[in-house]
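Every protein chain but one is kept in place in this view of the complex.
Moving on, here comes subunit A:
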Amino acid sequence: MKRQGDQPTGREEAKLRRAMKRTAMWGRGGRGRREGARKGGKRRRTLRARRGMPKGMTKGRTRGKTRGRTTTRTRRRRKRTTGKKSDKEESLSEGEMAQLLEEVEEKKKLIATIRNKPWRMKRRLLDLKEAQEFVDKFEGALGKGKGRKWFAYKVMMKKKWIKFQRDFENFRTACIPWERKIKDVESHFGSSVASYFIFLRWMYGMNLVLFGFTFGLVVIPEVLMGLPYGSIPRKTVPRAEQDTAQDYSVLMDFNGYCKYSVLFYGYYNDQRTIGLLKFRLPLSYLMVGIGTFGYSLMVVIRTMAKNADVGGGDGDESEFTFAWKMFTSWDYLIGNSETADNKYASITTSFKESIVDEQENQKDENIHLRRFLRVLANFFITCSLGGSGYLIYFVVKRSQEFANRTDLSWYEKNELEIIMSLLGLVCPPLFETIAELEDYHPRIALKWQLGRIFALFLGNLYTFLFALFDEVNTKVQQQKEIITRVFIWAMKEYYANYTLLLNGTGATPPPMSPADVIRGPCWETAVGIEFVKLTVSDIQVSYLTILIGDFARAVIVRFLNYCWCWDLEAGFPSYGEFDISGNVLGLVFNQGMIWMGAFYAPGLVGINVLRLLSSMYYQCWAVMATNVPHERVFKASKSNNFYMGLLLLILFLSLLPVVYTIMTLPPSFDCGPFSGKAKMFDVIMETIDLDLPAFLGTLFSYAANPGLIIPAVLLMVLAIYYLNSVSEAYQNANMELKKKMQMARDEEKNRRNNTDSTNQVMKDLEDLLPNRSLQPPPPPQPEKKPQPESKPTKTKPGTASKGVNLERDVALASPNPNGRGPVSRPPGPRGPAPMPGDGPGRGRGRGRGAPPR
């Protein structure tokens, strides 16, 4: 039998090899990690053929076909002759199998982790090849008896599956949009600005999915299978409005034809099933509304968990200030010279700041003055927050009055949106200026700033919502009146028909056109319209701000600079910097509004998708064309979860109003998919009763039993409590470990210090014993000072001068004072006095000021 190359020899292996010939015909699948051509059997052939060739080739393209073919032929020949013999030697002992299994596992592990080893590529490729050959050879042999074929087949399928997964993963990452754009921004502006765009892209992805749900499950079925425009009252523009329904100004307000379209809640019919497919539209509408929140929640929490993993533990911040600045401050992603210059400058500044901090003692600050200033600043800010809240309330009340009038100027119609946007523009810089009174550390100041802006937006949003609910309630009242009117009218009609019939004229009154029917106020559509208007005005304001605030400014600075007295570029206006936190918060709040409004206006998600898409291109262009990199290039790592946390909070806050309306408010009686029901979620009850089999109905009624729900809630509370205490325990364990490490390090340093102090003691003792002098070596160079020359307390001065390492070694190895030769020098004057004192001063702590004396 031909032995081939570097296979492990030995009787057991030979047995195996023979046994394996039978399985060889089943072939092997693709080799997991090789790139390039992958044809199972052929690859095997080429590898066998390659046995003697130089190693280090990699890309796996099939070569040497002729050699391969001959090998196969010989192999087949061999198989025929040896097939019978191998039957006898098939049985392998348990121990051998186990050992082989172990080895195969080891090789597999090597293959999996080979990427992480810091070896040269050549070595890695060699080892990888060997390991893979080994695994391929012996893996098939491990199946026993009849199962062997199945086992080999399973193995091959698994490999194919892994390969498929990897290809799919590659394809997926290749599909991620805008990667190059973001890389451009990143190399110009650093990772912090790029993190905004990555966040924007993530939001776009989430909105795209929501859009898919909404359109696919609600809008498209309605468009395809529902009744067309004009067939029933709710889908028709009322007669009174028909003249103006096509006017541009009316459309811009989302009235007219816009209002009676799929974009808004009111258009949808309440038929239980529509079309041939019996699609249950009202149920789908409700489920999509709830599913939107569920999906968003899941995605946000998953991303937060992933970020928390990467972010890692927050070490003691002051522990390694300088070392971190030295080794981890340079951002290797920077590829643009202007950014690099900025980065150099920022690193230098940061070093200088730390140096200054280190060198100077604590300032004698006037604590009282600082506290007073901070209280004053907070007072001002609370005032402005309150002021803005009141302003919004006032404007909303006015807009309700305006709703009754028809002669409104453009300003009056859009007053609410304008005021809210303006507040969002003006207040943050105001807060920043007031915050300068507080004199906080910049990072803390940033957090306060973000918190205040958040409170501002939140307050505005909720005031807006309350005003909106006022409006809703009035509409509901109106509705009641209209219902009575309609009822009376219907009764009159009925009697009129009846009398006609009785009189025998035989003419039935013409059916009423849908446009003429009396309509109830549709509060859901009104709410939807408000949200859409708000979103649109938000979009307009933000785009205008970029255009004017950044672009126009840049143009002015660039071109007026030639004829201006002072340098515009370096001095006052100069070019704008990209406001990361402002933009991120804007994005987060916009998303909150989408979440709130999507239930009442299914078209809102589509508008948002378009907005995010255009925003990506527009802002990328604006950043590259009109902004300059930040002075202090901002670190992106820690803040990511902060923004996600805000998003989560907004998600909960926007969930509340929608859930409230679903649960408590009665839907309008003549518009929307839930018209006619007492509460919106009655749809679910109806479905359970009518569509699902009976036992499911009883199951749900059991599940809704308070006797079951309360224990379930208790169980969840207990689970939360348990997980909380477990996590606290882990945190405590963490702290303990940190303390231990700290102690270990201090001990190490203390050991040096202790020897220094005992040195002092020894010195004092030595005074009494002049023969055993412990003359500290004279300090030849200042560099020697920080080194532990005072460590070897028990060595002779002769040895001390031989160099630091030797001293240390000697100190550790032989503390015996008599270990070395006789005294070579007479006891001289004690060296410069500060030395033993300097030692502990240096060694103790981390050079915090003067050594304690």
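Definition applied: a residue touches a chain if its C-beta (ideal position, glycine included) is under 8 Å from a C-beta of that chain, and two chains touch if they have at least 3 such contacts; residues count from 1.
Just so it is clear, contacts and distances are computed from a predicted model.
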item	value
Chain excluded from display, named as in UniProt, from "DNA helicase", "Proteasome subunit beta", "Calcium and integrin-binding family member 2" or "pantothenate kinase"	"Calcium and integrin-binding family member 2"
Touch with the omitted chain, as defined above, among A:248, A:332 or A:562	A:332
Chain not shown: contacting residue from A:112, A:176, A:298 or A:743	A:176
Residue in contact with the excluded chain [from A:150, A:168 or A:344]	A:344
Missing-chain contacts mapped onto subunit A	35-36, 54, 56-59, 61, 63, 115-118, 120-122, 125, 166, 170, 173-174, 176, 179-180, 183, 186-187, 191, 310-316, 319-324, 326-337, 339-340, 344, 347-348, 351-352, 354-355, 358-359, 635-638, 745, 748-749, 752, 786-788, 805, 808, 846-847
